[in-house]
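Partial view: only certain chains, each at its native spot in the assembly.
The chains carry the letters A, B, C and D, assigned in the order they are written, with residues numbered from 1 in each.
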């Protein structure tokens, strides 16, 4: 995840929430090879570091050609972002367009174990 | 329920939520023989297994000719899906079109008893 | 309330929620004699019995010519439905159209005393 | 239609449009005896007379117990209102709630023959 970058939290002494919504996420279905489209939302309470927005945009682009399931990509994004910025809490929510008449949403959450 | 299929949870170590919305569910009213139409939503925290989406679509099709009440079909879907994937928690919500001027919603929930 | 009918709860062993929305409720203002219009919503956790939908529709029709206040009709419907199906919990919500520039909502709730 | 009342058009020299929307119209289905609910809209260019709003409200109440089809009631209201106020143009639009899974709209229009 070399592309993900961070900058120092400007207010590390106060717990606050940052949300980034990407309505233009796309990856590839590993079974059919067809593209999937979704809205990818990241919501977190930063620790010492905040996610840099432009690098986050480029990180998402890496999935454009990648064959990966809904559940796996949502978990992987959580893990990559947690590793990059070590937040107090983070939630990743992916909302996917209709496939076979069904639309799907995946919610994954991380809480820093040694918090407090 | 031979048609329901599953795949291994890619992140069994982390509790996360999966939601599948089917806006094109239809069954048959057992009294009038007329079709019912509804939005069928499944929301669950997977255990070891996740529901495979295409099989879920075909499973829903089995109700297209079946005479069954709102309350019964919602409970049966919960039971079938719980049996298929043994989730930590699962909720099934059916929202039904207007009949006799009244629209209806049924919410049914399962929590795995030996959880924790 | 002879008109209200019930059928056996298909899953009495599991607590679940049933909601019926009637956007076409009408009664009469006891002061002006003019009709009132509202959306009448019933939300309940059934015990042994579920409300039969067609009978519920006819029950509501009994209020079409009845002079009764917002607060009283909402409470009476709760009482009649509780008496008819003895639910674990029930809530009745009436949302009324604008009168004198003011719109109103009444929420009434019943919880079975010997529950648990 | 003794109940319909009018008042003199305050600006008979200028063609302008008046629209009255009644979201609480109800009549009775002549076949089933069950109530119908709809939004009744009247849109007209007044001639010498304008429809008085309170009398219009009471006029609509006369249909509360009347068994009449969608098409017939919309045409009758147009005729009664045209007779009452002799407008240059008038349109009546009735939008009806769902019956048997189908919702309906009826549009009827009158243009004064000797206009111009």
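Methods note: a contact is a pair of C-beta atoms (placed from the backbone, for glycine too) under 8 Å apart; a residue touches a chain by one contact, two chains touch by 3 or more.
All of these numbers come straight from a predicted model, not from anything done at the bench.
Asker: Counting all identical protein chains, and not just the 4 shown, how many does the complete complex contain?
Answerer: Total copies of the sequence across the whole complex: 10.
In this section, only the chains that are shown with their structure count from here on.
Asker: Given that chain B and chain C are copies and touch, would you call their interface same or different according to whether over half of its residue numbers are shared?
Answerer: Mostly different residues: under half of the interface numbers shared.
Asker: Whole-Å distance, chain A centre to chain C centre, using C-alpha means?
Answerer: 45
Asker: For chain B versus chain C, what separation do you get between their C-alpha means, in angstrom?
Answerer: 28
Asker: Between chain A and chain D, what distance separates the C-alpha centroids? Give it in angstrom.
Answerer: Taking the average C-alpha coordinate of chain A and of chain D, the gap between them is 56 Å.
Asker: Provide the list of chain C residues touching at least two other chains, using ranges where the numbers run on.
Answerer: Residues 23-24 of chain C touch two or more partner chains.
Asker: Can you tell me, using the touch rule above, whether these chains form a line, ring, star, complete graph or other shape?
Answerer: other
Asker: What residues of chain C sit close enough to touch chain D in their complex?
Answerer: Residues 23-24, 26, 34-35, 37, 61, 64, 97.
Asker: Would you pull the chain D residues touching chain B in the complex into a rising list?
Answerer: Touch list, chain D to chain B: 37, 97-98, 101.
Asker: Report the residues of chain C in contact with chain B in the complex, numbered from low to high.
Answerer: Listed in rising order, the residues of chain C that touch chain B are 7, 9-11, 14-24, 46, 50, 53-54, 56-57.
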